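Shown here: the complex without one of its protein chains, the others still in place.
So, subunit A:
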Amino acid sequence: MAGPVQSIERAAAILRLLAGGPRRLGLGEVASSLGLAKGTAHGILRTLQHVDFVEQDEATGKYQLGAALLHLGTSYLDVNELRSRSINWADALAARSGEAVRLGTPLEGRVLVVHHVFRPDDTLQTLDVGALLPLHASSLGKVLLAFGAAPLEPVLQEGLEAYTRHTLTRPEDLRRALAEIRDLGWGAEVQEMSMGDAGVAAPIRGHGGLVVGAVGISGAVERVCDTQGRPLSSLIALLREAARAISRDLGAARW
């Protein structure tokens, strides 16, 4: 087994030091307190600042703990922020796939639809934003489960409700499906929530690869799947491209 990672140990020490007193600390104070070279301390502080664990006072240049540390347990990406960052990519995905696009985040054992782009055929459609979907019977939900954005245990405890005869209702089937989604990097739902409908979804990742949501295409099963009921590879390619683009946008920028 590999030994402890030195830079993480040092980062932890810096956080403890900053948490120790009410006062902001300068770079020199941090470095000398911990016996680190200034350059090393600076590199770690910059990284901690990048993930919002540390904040730097603009006027004095001194450091303190970041607000993000206080909210570690709660979602660190605002859903409206997620929508705002995704909107152009979601539009492009709907334009290219010709299907409706939805974005979902986990909320209390369900998928919350945070963004919805209509299927671009100008038929009458209703905005789904705010709707809740089951985690185990939707492609968005299965992706959130597969990548740890929503915990599986409570879902299993609640029981896997059958929406159609295709819904995965046995825990071992769901577990197998989630493992497959982790391997493939995307997940599908073929008539599992309602007959005649299918969907595919892929994870949206933030800083450090953490999955913060899922983006999916959904539509009539005959348009989304081939005659064997497998999702069309052309749609999957477009979907994954959009998911990667949104993730890049989230990971590269600071918020």
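One rule holds for everything that comes next: a contact is a pair of C-beta atoms (placed from the backbone, for glycine too) under 8 Å apart; a residue touches a chain by one contact, two chains touch by 3 or more; residues count from 1.
The rule is short, and it goes like this: contacts and distances are computed from a predicted model.
Chain not shown in the complex: UniProt lists it as "Glycerol kinase", one of "Glycerol kinase", "ATP-binding cassette domain-containing protein", "Alkaline shock response membrane anchor protein AmaP" or "C-type cytochrome biogenesis protein CcmF".
Here one chain is not drawn; of A:E9, A:D57 or A:D78, the residue touching it is A:D78. Touch with the chain that is not drawn comes from one residue among A:V117, A:L160 or A:I217, which is A:V117.
Within the whole complex, the absent chain has one touching residue among A:L36, A:I87 or A:L107, and that is A:I87.
Where subunit A meets the omitted chain, the residues involved are 78-81, 83-84, 87-88, 91-92, 94-96, 116-118, 120-122, 125, 127, 129, 255.
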